[in-house]
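Every protein chain of the complex appears in place save one, which is left out.
Coming up: chain A.
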Amino acid sequence: MAQKPNRRGATRESIKATQNAWSSRSSFNLSQYFRQHQATLTESFLRLLGYPLASMMTIMVIAIALSLPGGLYVLLKNVQSVTDQWEQQSVITLYLFPQLEDTQALALSHRLSALADVASVEYISKEEGLRYFERSSGYEQIMSSLLENPLPIVLRVIPTQSVDVATLPSLQTLRDQLATQEEVEYAELDAQWLQRLANILSFGQRFVYALSVLLVIAVFLIVGNTIRMAVESRRNEVLVMKLVGATDAYIRRPFLYMGFWFGVLGGLFASLCILLLSWWVSAPAERLIELYQSGFQLQTFNADEIVLCLTISAFVGVVGAWIAVNRHIANIELQ
């Protein structure tokens, strides 16, 4: 009778014994291991090419699923950069009473410049205002049809505090304080709608995040399902490999690489879609920008973001494949 060995110890012993028995006959080394991985990487890619239509369909589904949040991200990025520019220019605009004389307005301007909360005051006379409007696209005809200048003197007060959501209340206080000046007919803080925009943006951001999460899950499922079918179609191969002593890791490897390729190629096509989409909307977008005379430049997917997109999609591909393969190869045994 054999002695009753410690279970765990015996397992390790027996693995070691068999591994040693093997390695004494064929030496294991690292370069061989990498060569094997490289071979599997190439082989799995060629396997995708073997079924070009089916592979392409899966890749395009992944690409479309990824390009949706990617495209929204680019849109959001552009809106964000527009609002960033506006934030810098944000001022309290004071519209003075039309009957006010230039000297009185200048006096007010000096008085306000002295305030601690005010960085500078820009004085815009009636004539300057008119010229500004004349220069502005779309207003020329209206302005030239006027008999007299209807514009008031305007003071552009630039507060010391920059505008963001946190400083908004104190800026509103400043605006109210400026509005009480007797020369001022109306005071406007354009940060108000900036805040509304910021709220819309953060709503948009969350919307894009949620959509991204959903679509990344969709990519998981697409890859998982495709890999599951690939395992199923190679069931016999998996069975035989298991019978001749392939480890789970060995059997898993080609499927993981397959998932990797699906992910990378899906990500690549998604990036292409986004670049193509950006190019397609760039002409009308640039006309729009010109109209607003903004120095803003249309942004698209940059290199970093393409790399990030590929990394995420490759990761999702591999993990999706891993889950699908693990669930299925365990069930494949000789009946």
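We adopt the following convention: contacts are C-beta pairs under 8 Å (C-beta built on N, C-alpha and C of every residue); 3 or more make two chains touch, one makes a residue touch a chain; residues count from 1.
Note that in this section contacts and distances are computed from a predicted model.
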| item | value |
| --- | --- |
| Options "Acyl-CoA dehydrogenase", "Cytochrome bc1 complex cytochrome b subunit", "Cell division ATP-binding protein FtsE" or "Malonate decarboxylase alpha subunit": UniProt name of the undisplayed chain | "Cell division ATP-binding protein FtsE" |
| Absent-chain contact - pick from A:57, A:107 or A:243 | A:243 |
| Residues of chain A (touch criterion as defined above) contacting the omitted chain | 2, 4-5, 7-8, 10-11, 13-15, 18-19, 21-22, 25-28, 32-33, 36, 236-237, 239-248, 250, 333-334 |
